[in-house]
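Note that this is a trimmed complex: some chains were dropped, and none of the rest were shifted.
Chain naming follows the written order as A and B, and within any one chain the residues start at number 1.
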């Protein structure tokens, strides 16, 4: 557990652009231009060993500053208390703002998958994919195969290497809840059922994507958004997401 | 009523990027990249207590400068004289340009809703939504529910808290008039009929969105544009805007 900190603002003060307190604002500004965090929606959290850096609730994502960041100790969290949102102790809090309701969802990725970064977007491609699956009978998994960009995903937790071109990418879909923190148990259940997934779609809401580090979380999130957009366009053109393409060369691992 | 000003240009001169005379140009430049204020269309106004800051008519929104801004006193306006456009007295006027025809519409948001900021966009998503409603029989209200982004809206004027996921967002639609200032009475009527709305759509024209302050007006405008885009895409995919989703967790507040 992190030792008490004399001056908590030291936790978010650094001249290194790769420091989480600098990186979260610059990433969120980029995500805003991609339409992922429109109107204060969505967010991003980075874990550095035991320290978790979090964007606050209700901030304009392209205007965020390092001083807006919350910091907490991962080990200090009580895993049995999922809804401790109000009681949660932060090592450092911004002077204004409230903690994000996404916090327990980000923590789930950190504790259950040892993730180093988790991104939450409201990308309308993600929302449209969940709506199309709903219209097809409330399907709770998005599946696509035989698209090169699938190779942008790792094979799964504690596995080495990436998915192959002919592999099927499967992303579970959970139903939305009125309060974002109430999603946590459904997100954790989806993680249990899909142990290798790096993402969970939330119906009519968006997607949570994580990775071992910032690089992997961000590039997996980009690849997934690319695939969601492609999937919606394929649907509009009457093209199926799953196909049976003959393999013309060996797929090595 | 604001005291007479020795040098009116003091009203638009500040080194603070959050000063309305600096903020309107930087916001409008951002809105231009979003396609909201194409070809000098649309606009933005900020109220600071009694002072109202307004973009002029016919300016390229991404090139606006603080010296282009009009300033007027809200209390000095005659509420009974809606069409006083030509006679209106400004505390500060730019050397070139004419006042915007949007002025009385912005003032309606300030006087009737105590808004701190009002944004007017020509976003083609807004226009397409009004066209789709027209094709469905001239419906005068846009309704959508069970989409997470709905939570980006306040519950209404002088109410606390935001809409919930299962709540239905309702935005009234008024018919367009040849002269923008003539919209004022219809906008005010819509405000009366929909006392909790923070926005009014104008058929074949665009949308007016306001908020208690710049932050709220801007993030509500972003959330609304997101929902308009989603609504058009849902329509193209044959998905209804209103659905009856079973509630799987309590909606507090």
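Just so it is clear, a residue touches a chain if its C-beta (ideal position, glycine included) is under 8 Å from a C-beta of that chain, and two chains touch if they have at least 3 such contacts.
Keep in mind that this is a model prediction, so the values were computed, not measured.
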Tell me how many copies the full complex contains, given that 2 of them appear here. 4
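Note that in this section only the chains that are shown with their structure count from here on.
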What is the Cα-based rotation angle between copies subunit A and subunit B, on a 0 to 180° scale and rounded to a multiple of 5? 90
Based only on mean CA positions, could you tell me how far subunit A sits from subunit B in angstrom? 32
Complex contact set, residues of subunit A against subunit B: 35, 38-41, 60, 122, 124, 127-128, 131-132, 135, 175-179, 182, 202, 204-206, 232, 235-236
Taking the touch rule as given, give the residues of subunit B at its contact with subunit A in the complex, in rising order. 146-149, 152, 164-166, 215, 218-220, 222-223, 225-226, 229-230, 233-234, 236-239, 245, 247-252
